[in-house]
Every structure is written in structure tokens, then in C-alpha cells.
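Only one structure is covered here, and it is reproduced in the block below.
Just one protein chain is left out here, and the rest sit where they should.
Right, chain A next:
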Amino acid sequence: MREKHATWSALFAEKRTTLSNYFLRRVAHRWDAQDLVQEVYLRLLRIEPADAANIRSPEAYLFTVAANLVKEHAVLRAQQPLGSDELEQVVEQLVAPTNLEADMDSESRQQRLGALIDRLSPKCKAVLIMHYRDELSYREIAERMSISTNMVKKYIVKGLAACRQRMAEYE
């Protein structure tokens, strides 16, 4: 587990965004998301204090646990067997854009999210769009808006939180 975790930390560092994009949606389609959360949570609780200190990236750990659970679950249901025991391949399969239905879902979700971004305050909106659409760094945005990089970060956190709160109302 520890070794796999190390590999995963590296993998996540490299592919964080791509993974974010597909990972949970696939998971949600394969398994009830609430059950997954519950299971992941229980496993997090079982971590020994000594081990907890050794976890180099808690986020990667979180996803390792989730991926393992999804895999176990798939094996259990013997439905769409994932074929390989290697976690990396599980991820590849999770990431592969094969599910048309999921892609349709994502399109309407993106539309909704886009509309929410549009309704943010002008400053918040400008910061989010320059960061996510134009891929500008905090520093570049700070210069254009004549605010500090700290404020840029604050606007990003604020904007994401506002969008998430509104998205949650659809669920």
C-alpha cells in the first residue's frame, strides 16, 4: 500500500487536472457517490497516527483509497471488470472518455457553471475567467487588476465557493 501510494503521489502531481476532470464523474456513474464517501471516510479514520505522519500527499491518498474502493466494487459486482490489478490502469480506464452519457451530463453542468460564473461580482468573475480560461498566473492577474496576488487567491476561493454553493442547490 505504501509503495503504491508513493507511485500515486507522483502520478497525481503530474496529472492532477486531467484526473479531476474525469475521476469523480466516472466514479459516480459506477457507484453511488454517497456510499463511496462513507467508505472512504471510514478508511481515513482507520489510519494509524504513525502512518498518518508518513502520508506525503493526503490528497493523493484520498484518491488512492477511492480508486481502490471503486475497483473492489467493480470486481464485486463483476460488472465491467476493470481487467487489471494495476491502479495506474484503473485510472487510465477511468480517465478514458468512453461514456457518452457522462459527457452529455458534463456539458449541461458546464453550462450551468458558466452561467453562475457570469453572475459573480465583476472582480471575482474577471479573476476566475483570466485564471481558468486564459490560464494566467496569480501574479499576471494581480498586475492587470492592480491588486495583490493574495487578493487574487482570495477572489478565486470566494468565486469557487460561491459557484459550488449554487451548484449544490441543483443536486
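Please note the rule applied: a residue touches a chain if its C-beta (ideal position, glycine included) is under 8 Å from a C-beta of that chain, and two chains touch if they have at least 3 such contacts; residues count from 1.
As a convention for this text, contacts and distances are computed from a predicted model.
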According to its UniProt record, the missing chain among "FAD binding domain-containing protein", "Sensor", "ABC transporter permease" or "Spore germination protein A2" is "Sensor"
Missing-chain contacts mapped onto chain A
16-17, 20-25, 33-34, 37-38, 40-41, 44-45, 47, 52-53, 55-59, 61-62, 66, 106, 109-111, 113-134, 136, 142, 144-151, 153, 156-168
